[in-house]
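Worksheet: one structure, shown below.
The other protein chains are all here in position, but one chain of the complex has been omitted.
Per-chain residue numbering starts at 1, and chain names A, B and C are given in the order in which the chains are listed.
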Amino acid sequence: MMPELGPYAAEVGLAYAATGALLAGLIAYVLIRARRVRRALDELESRRGK
Amino acid sequence: MTALLIRDLRLAMRAGGGFGLGLAFYLILAVLVPLGVGPEGDTLALIAPGILWVGALLSCLLSLDRLFALDYEDGSLDLLATAPIPLEGVVTMKALAHWITTGLPLTLVAPVLGVLLNLPAAGFGWLVASLLLGTPALSVIGTFGAALTLGLRRGGLLLSLLVLPLYVPTLVFGAQAVVRGAAGLGTATPLLLLAGITAGAAALLPFASAAAIRINLR
Amino acid sequence: MASIWRYANPRKFMETSGWLLPGVSILAALCIATGVIWGFFFTGEDYRQGSTVKIVFLHVPAALMAINAWLMMLVASLIWLIRRHHVSALAAKAAAPVGVTMTLIALITGAVWGQPMWGTWWAWDPRLTSFLILFLFYLGYIALWQAIEDPDTAADLTSVLCLVGSVFALLSRYAVNFWNQGLHQGASLSVVDEGAPMDIAYRLPLYFAMAGFALLFIALLLAGTRTEIRARRMQALLTRERMG
Partner (left out) sequence: MTDAPAALTVDSLACARGGIPLLEGVSFALNAGEALVLRGPNGCGKTTLLRTLAGLQPPLAGRISAPPESIAYAAHADGLKPTLTATETLQFWARLHGQGGVTPALERMNLAVLAQRQGQHLSAGQKRRLGLARLLVTGRPIWVLDEPTVSLDSASVALFAGVVREHLARGGLAVIATHVDLGLPEARSLEIARFRATTRAAADDFLEAFL
C-alpha cells in the first residue's frame, strides 16, 4: 500500500508532517479560542442576568 | 505650510532635536559591518551597495517614531488638525522635514561610507543618484507608519514591523541600481522604477497618513 | 446586493453561520482527505522530480489560499471603510491567522520541494521570496490589530494598512522578480509555478486538495468571525458595565 517514495521520502514526509502540524495547530487555536470566548461570554451574560 | 516646515527644521536643529542621530547610526553601521564581515576588500566591495542601502533604510526608520509622537504628546497635533492647512499638507511637510533632516544628509554621507566599504569606483555616482531618488519614499512611507502607530505604547517596534515590508520595493530597486552601476550594467530600469515608486508614494500616501491621524485623534 | 448587507447585522450572521459551519467543515475535511490521499497514494512518480511532486498537493493549495486570504482581507477592509460593517472588519481580523498559517505552509512545502534540486533547504527563489514578504505583511497586520485597544480604531487602522500594504505587496512581487534576474539572466526552472504543468493524473487530486483548502479557509473564517463577534459583544457589555 505504501507508495514507493524513492530517495526523496524524507522530503515528502517532512512536507506532509509540517503541513499537518501547522493545520492542526491552526484548527486547535481557532477551536480553543472559540470555546474560551464563548464560555467567558456565557458567564458574563449569566452574571448580568441577560 | 512652509511655516510648519520651518518650525520642524528649527526644532530638529535645536538642542535635543535629534538631527545628527540618523547620520551617526549610519556611520556606526558602516564601521561595524567590516568588523563583522572581515577586512577582505573584494567581499566588502560585493556587499557595499546592499549595506549602504539597508543602512540608509534603518537610519530613516530610527528617527521616524518621534515624528508625530512629540506633537501628539504636547497637544500641538490637535491644534494642527484644526489649523487652516489640510492634514494631508501637515503630513507632507512632516515627511519633507524628515527627508531634509535625515534622508538628504544620508545621501551626502553615503559616498564617504562607500569608501569605507570599498565600493567600486563606478558605483559612487549611482549610489548618490539612487539614494537621492529613494530616500524621499523612505520618508513618506515612514510618515505613514508613524501616523498608524500614533499614541501606541511600544509604537517604535511596531512601526518597524509595519514599515520595513513597505520598504522592500524601494530597497530592491535602489540597491540593484547601485549593484548594476558598479558592475557597469545598465541602470536605467531600476532608477526609473525607483523614481516611479517615490513619485507614487509622495502623491498617494499622504491621504492614507492623514486618514490614519484623523482616526487616531478621534 | 441587498441580501449581503443583511449580514452586517451580527445576529443574522451568527444565525446563518451557525448552521453553515458544520456543513462546510465536513465538506472541507472530505475534500482535503480525498485530494491528499488520492494524490499521495495513487499517483505515480514524476519522471523528473521523483516523488517530491507529491508535495504539490499541499504547496499549490496553501499558496493559493495565502494570496486569496489577503485578497479577502482587502475586500473586507474596503467594505468596512466604505459601509462601516463591523462583521466584515471582524472577518478580516479572523482571516489573518488562517492566511499567515497558509503562507507558512506554502513557504515550508515550497522550500522542501525545491530542496533536492537546489541542494539547500532555502533558495531565494522569486516566488518563495514573495511569500516570505507576504508573511511579513501578515505579521504587521496581526500585530497592529493586537496593539490597539479601541476596536473601531483598530478596524480603521488595519484596513488602511491592508489597502496600502496590498499595493506594496504587488510592487514587491515585481521588485523580487527584477531582483532575482540580478546578474545571472533567467531564473532556474521555477519549481514552484502555479497552475498544474503536470499531466491529468495529478490534476484531479490537486483540484480536490485546492477545494479542500478553500473550504477549510471558509470554515475557519466563519468560526473565527463568530468568536470575534462574541469577543466584541463581551467588550461592549463590559464597557457598558463600567459606564454604569
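Basically, a residue touches a chain if its C-beta (ideal position, glycine included) is under 8 Å from a C-beta of that chain, and two chains touch if they have at least 3 such contacts.
If you're wondering where the values come from, they're calculated on a predicted model, not measured in any experiment.
Asks: What are the shown chains that the omitted chain is in contact with?
Replies: Looking at the entire complex, the absent chain's contacts are B, C.
Asks: Could I get the residues of chain C that touch the absent chain, sorted low to high?
Replies: 8-11, 84-87, 150-152, 232-233, 236-237, 239-240, 243
Asks: Residue-wise, where is chain B in contact with the chain that is not depicted?
Replies: Against the missing chain, chain B presents residues 3-4, 6-7, 10-11, 14-17, 70-71, 73-79, 81-85, 217-218.
Just so it is clear, only the chains that are shown with their structure count from here on.
Asks: Which whole number of Å gives the spacing of the CA centres of chain A and chain B?
Replies: Between these chains, centre-to-centre, one finds 41 Å.
Asks: Could you tell me the distance, in whole angstrom, between the mean C-alpha positions of chain B and chain C?
Replies: 31
Asks: In their shared complex, at which residues does chain B touch chain C?
Replies: It is residues 141, 144, 148-149, 152, 154-155, 158, 161-162, 164-166, 168-169, 172-173, 176, 179, 183, 185, 189-190, 193, 197, 205, 208, 211-212, 215-216, 218 of chain B that touch chain C.
Asks: Hey, which residues of chain C end up touching chain A in the complex?
Replies: 36, 40-42, 45, 50-52, 54-55, 58-59, 62, 97-98, 101, 104-105, 108-109, 112-113, 115-116, 216, 220, 223-224, 226-227, 230-231, 233-234, 237-238, 241
Asks: Across the complex, what residues on chain C touch chain B?
Replies: Listed in rising order, the residues are 133, 136-137, 139-140, 143-144, 147-148, 153, 156-157, 160-161, 163-165, 168-169, 171-172, 174-176, 178-179, 182-183.
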